[in-house]
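A single protein chain has been removed from this complex, and every other one stays in its place.
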Amino acid sequence: MNTLKQAVTDFGWPRIIIFLFVVALFIGAPFVNVRVDSSFTDVFNRFGQNAVLVLALVPMVQAGCGLNFGLPVGIIAGLLGSTLAMEFGLVGWAGFLGAIALALPFAVAFGFAYGFLLNKVKGEEMTIAMYVGFSIVTFFAILWLLLPYSSPNMVWGYAGRGLRTTITLEGYWGRILNDFLALRIGENFQFPTGMILFVVLLTVLMGFFLRSKTGTAMTAVGSNPDFARAGGVSADRMRLTSVVLSTVIGAVGILVYQQSFGFIQIYNAPLFMAFPAVAALLIGGASVNKASMLNVIVGTFLFQSILTMTPSVINSVLQTDMSEVIRILISNGMILYALTRKTKVTK
Amino acid sequence: MSKLDPKTARRLTVRAALGVLYFVVAVILFLTGRGHTILVDNKADPAGSYPALKGAVVSIGRAKPMEFYPGDRDKFIVKGQRHVLRVKPLAPGAQERTVEFRVPLGEDMTLVSISKLMAGVEPWYETFTAPTAQERAAERAAADAENPVETFGSFGP
Amino acid sequence: MSKTIDVRKILADNLVVVIFLVITAFAVPVSGLSAQFIIQELLTRIGRNAFLVFSLLLPIMAGMGINFGMVLGAMAGEIGLIVAVDWGILGVNGLALAALVGMPVAVLLGWLAGEVLNRARGREMVTGYILGFFMDGVYQLIVLYMMGSIIPIRSPAITLSRGYGIRNTLGLDSVRQSLDTLLAVRVGPYVLPMATYVVIGLLCLFILWFRRTKLGQDMRAIGQDQGVSHSAGIAVERTRIIAIVISTVLAMIGQIIFLQNMGNMATYNAHKQTGFFAAAALLVGGASVSKATIPNVFIGVVLLHLMYIVMPRAGAQLFGQAQIGEFFRDALSYAAIAMALVIYAWRKRANADKARAGLRGGEAAGGAK
Partner (left out) sequence: MSNESPLLSFEGITKDFYGTVVLKDVSFTLGRGQILGLVGENGAGKTTLMSVLFGMPVISETGGFSGAVKLDGQAVSFRNPFDALDAGIGMVHQEFSLIPGFTTTENIVLNRESLKAGPAVEVFGERLSVLDRPAMRARAESAIGRLGVKLDPEMLVSEMPVGHKQFTEIAREINRDNVRLLVLDEPTAVLTESEAEVLLTALRNLAAQGISIIFISHRLHEVLSICDRIVTLRDGHVVKDTEAKGVTVADVASWMVGRGVDETSRKGAARELPGKALEVENLWVDMPGETVRNVSFSVREGEIFGIGGLAGQGKLGIPNGIMGLYPAGGTVRLHGEPVTLDAPRAALDAGMAFVSEDRRGVGLLLDESLDWNIAFTAMQVKGEYLKTYLGGLVRLRDEKAMRALTEEYVKLLDVKCTGPKQKAKELSGGNQQKICLAKAFALKPTVLFVSEPTRGIDVGAKALVLDNLRHYNRDFGTTIVMVSSELEELRSICDRIAIVDEGRIAGILSPDAPLSEFGLLMAGVKVAEEVRP
């Protein structure tokens, strides 16, 4: 059974262990009085909340730019979109869609600048992306204080200026996707239909994009830039496109996240947001230079299941709150595993 | 293989010696750096067998001397185990007394009673244990034992 | 080559330094802090931070970039300190014992990090960074769950009330500033922590000496060309591991010196920003990912910390909010790292292009012959 062995090696032991761990969590849950149905509600909520951010990583991985630790660049664009939409007093669907519309131009502009930079530093993308992300988050922290926002729901009451650390979306577009066509089964289970549909829509669109001429070229650039070049494709342009796309989806991703979470978190909150997304993608089976829609779905689901279930299940088993440590070990262990694996491009 | 050439032998010796030295230094640092809290009090015996001193200047080693009046209690933090305790009563003409004593290595706090010392009551020093978190934890453990919960291995209090 | 080009080249080589100089030159007067205060702060901070920054030098020499995995060393130092405090060892003895206890831990972690980085050639920096995160989880597992349960802890004062795990903030009263005050020398209005300076001076001597050893020479060779070094018979992987081990051990000592000055320790957070501060300082000092010198360390510590001292006040003075200054200095430090990395990667490519262009020029001439 060499093929099975090969499949296991390809998939990697860490993933199999994580997968078994998740299965064990779900099986074990009823025994420690954790309700499975409400757990599933949480898992689906968090899945939808995070899936788009994970999806945002795919184009750059496919184009060979590595894991986008600079995801905060897109997140900042999304934050600009949502805060501006609130400032303009947009509520409900107009608010959510308005936020997306307002975020897009920023995302495209940021993406261009960011992609241009990454094209200049081939080979060092990941470290630089990380620090570009940190820089833009801290730089924007200044702007959140200085920009002339005036909506009383957003600015500090006592100073009259400067945005609050967390801004509630209550009364704007909080949970607008989650509650759209939401399905209620029993007392404890609720399926966030609208949000899941939105995620599916974006995933399908991304799938289509990867099957287009440009998407094909992008994948080829990631797989073998020399081949793509010999085929008349400009690697730099494809990489730039992938970065812009990643940034734009990142912006949309944070908007989906916010509406589900119910709050806009600014200042230092986006600083480390790329890491869980990266971990989720890798847990789903992606490598540093190959990722598919399936990786996104599976990875997000597994990772969010762990985050949902460990605090309740593990804590009641161990009588101590070890979920944080487990989260750190699993997510970073997964990234570490992917980084230290021989790059699978055969040369 | 079986026979070492002189150079290798010399290096092995040097390295072994250094390894030993590493531990020796660690032990010396431990012994000389071990901190002890010495509580000094000047209290009369509630039963009246010895009185408190009217006033005294106490010093331990090279630490800054402190004045003690009846009922006072204060602490010295000292390094190492051997210490010289000097008690100089304020009463004119009273004789100064210097004693050498040794704090056990494992002891964190020692209570020295200068009134006992001056009155010649033995033992004038004793181990002092404040009620600690550990004890509180022990109490809680006792409580937990009544309604046991699953614990993970040796985890838990 | 004309002189103007030289000036431009120097500026370009030290772009990060120049930007920092300009910004702090503006911020210092705005902050309204007295020169005496600033200088005293700087004197303290050099003693506090320089050692940590030094720990980055050797991996750079060995061509492994900035060792963001140095936080592993910081963790080892913290474990040493926890032990020293738990056993109630006072003063410099406590610090030395912490270092002796931290040493095997640091060597082990450094060896581990070296192995990991050898498997991630070409992306050592990002891997080291993630390794730091990962080991933070292991550190928590040990310090928060095992200490006091599996690993015996004597002192109830440093354990959490639940009976195991170390408290979130560890008071370091027993060793507080014991190195700094050991030989504190007063010069005019300033107090110099001479003992700390002596330790740092010894480290400088060590690094100077190390560069002249065979091992140092091998590291330089590997840093420039692994292939050539390997074919010359130098054990590349082993040497890289040694570089990381030394770096980790130095970071361990550095963290102990840092924490004794701070006087208390955020048990679970103290190491988190260590790599960032050290890297920022070194790069602000004009080092690059491939070349770093002793002066870079000192220039960097002074510049970075000058900014850290004055920015919050400058922000408060300018915008009425100290927070703006704080965000600004963070943004600037992150940007300094990003910029130094970008300049380095950029120049690496530019140099390669230039080498090729030179070749082409030769050809054109050759073609004419």
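Note that the chains are named A, B and C in the order they appear, and that numbering of residues resets to 1 at the start of each chain.
Just so it is clear, contacts are C-beta pairs under 8 Å (C-beta built on N, C-alpha and C of every residue); 3 or more make two chains touch, one makes a residue touch a chain.
As the structure is a computational prediction, the values presented were derived from the model and not from experiment.
A.B. asks: Of the chains that are displayed, which are in contact with the missing one across the whole complex?
C.D. replies: The chain that is not shown touches these displayed chains: A, B, C.
A.B. asks: So one chain is hidden, and I want to know which residue out of A:Asn119, A:Asn153 or A:Asn224 touches that hidden chain in the complete assembly.
C.D. replies: Residue touching the chain left out of view: A:Asn224.
A.B. asks: Tell me which stretches of chain B touch the chain missing from the display.
C.D. replies: Looking at chain B, the ones touching the missing chain are residues 10-11, 14-15, 18.
A.B. asks: In the complete complex, the non-displayed chain touches which residues of chain A?
C.D. replies: Chain A touches the chain not shown through residues 208, 211-213, 216-217, 219-220, 223-224, 226-227, 229-234, 290, 344-347.
A.B. asks: Go through chain C and note every residue touching the omitted chain.
C.D. replies: 209, 212-215, 217-218, 220-221, 224-225, 227-229, 231-234, 356, 359-360, 363-364, 366-367
Just so we're on the same page, only the chains that are shown with their structure count from here on.
A.B. asks: Determine the centre-to-centre distance between chain B and chain C, using the mean Cα coordinates as centres, and give it in whole Å.
C.D. replies: 38
A.B. asks: Determine the centre-to-centre distance between chain A and chain C, using the mean Cα coordinates as centres, and give it in whole Å.
C.D. replies: The computed centroid separation for chain A versus chain C comes out at 31 Å.
A.B. asks: What whole-Å value do you get for the distance between chain A and chain B if each is reduced to the mean of its CA atoms?
C.D. replies: Spacing between the chain centres: roughly 56 Å.
A.B. asks: Return the residues of chain A touching two or more other chains; collapse runs of consecutive numbers into ranges.
C.D. replies: 320
A.B. asks: Where in chain C do residues touch two or more other chains at once?
C.D. replies: Chain C, residues with two or more chain partners: 145.
A.B. asks: Quick one: in the complex, what on chain A touches chain C?
C.D. replies: Of all residues in chain A, those touching chain C are 69, 117, 120-124, 126-128, 130-132, 134-135, 138-139, 141-142, 145-146, 162, 267, 275, 320, 322, 324-325, 328-329, 332-333, 335-336, 339-341.
A.B. asks: Applying the document's contact rule, which stretches of chain C touch chain A when the two form their complex?
C.D. replies: Going through chain C, the ones touching chain A are 65, 116, 119-120, 122-123, 125-127, 129-131, 133-134, 136-138, 140-141, 144-145, 319, 321, 323-324, 327-328, 330-331, 334-335, 337-338, 341-342, 344-346, 349.
A.B. asks: Within their complex, state which residues of chain B touch chain C.
C.D. replies: My answer: residues 22, 25-26, 29-30, 32-36, 77, 79, 108, 132-137, 140-141, 154-157.
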